[in-house]
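With one protein chain held back, the other chains of the complex are shown just where they sit.
Now for subunit A:
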Amino acid sequence: MDSNMTSNLLSPSSKFRPIIEIATHQGPEAPSPILYKSVNNHHNAQELATRFLFECGVKLKVNPVTSAVAAQIYHRFLDAVNDSSYDPYMIAATALYIASKQQDEPVKIRDLINVVHRTLNRDPEILDLSEEYWNYRDSIVQAELLTMRMINFKTINPDIHLYMLNYLKTLSFWICPAVWEKSPLVKLCWTLLQDFHHSKLVIQYEPQLVALAVIYCGLQLCGIVIPCTTENDQLPWHEAFYKNAKKDEIWNVIENFLALYENDKEMKH
């Protein structure tokens, strides 16, 4: 080791300087940082926690489906407890931890804590193996057991994703290839579905219905009409996939979900 480097390491100015600048590490799609801790009202924090969850998921490089499963665990937990005093960010982090295990791509608890700490605090201080670290750790390990007991160890499967994939696959054989290949339908549906996971409604409707609502919404937005079908068909295409997916029901689901985007505007201001 050359002497220059040694002195550099010892000088106080370079101590704990992050090796990679965080700002340059975030892709162009990274949303503008939300200051989670400055949200004063608990209800808003509960809603923002899913945002926090997806943000941590991206930073931990877990599969988006894992984040979606985590969001469902989060909603299920809140649904089961009837008690809103739990720290929503801790529950969200725990949900991510459980989902990563259930989806067989386990996240290390140390990594999770680092990401949670940085995302909550947005400050560059590195979390040492201090009391604070152990507090995080205890909280997550305890909350993991609590959450699993609350949801009765039920495995959450990404059912909506699977239904949507199957429906889209079927539709791809039906829609004219030129239209299909040019349209952003599949990517759009995927994005909508991920967004819908910010709402607790995602666990309240049947998965088939949500999947069809997403596709219906996507088709409308892309201006694609399913060939050889009309508004007055005896058996509309969505009912052919799932007989409970009546048009009114689908619209109902879409409207409820689209309200998310309105809420989002309000929350930011």
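Before moving on, here are some points about what is shown:
Keep in mind that, in the parts below, contacts are C-beta pairs under 8 Å (C-beta built on N, C-alpha and C of every residue); 3 or more make two chains touch, one makes a residue touch a chain; residues count from 1.
Everything that follows uses one rule, which is that contacts and distances are computed from a predicted model.
One subunit of the complex is not drawn; among "Presenilin", "Late endosomal/lysosomal adaptor and MAPK and MTOR activator 5", "DNA replication complex GINS protein PSF2" or "Protein kinase domain-containing protein", its UniProt record names it "Protein kinase domain-containing protein".
Checked against the full complex, the one of A:139, A:183, A:229 or A:256 touching the unshown chain is A:139. From the options A:89, A:216, A:242 or A:257, the residue with contact to the unseen chain in the full assembly is A:89. Per the touch definition above, the residue from A:40, A:130 or A:152 contacting the chain not shown is A:152. By the touch definition given at the top, subunit A reaches the unshown chain through residues 80, 85-87, 89-90, 97-98, 101-102, 104, 106, 108-109, 116, 120, 135-136, 139-141, 144-146, 148-155.
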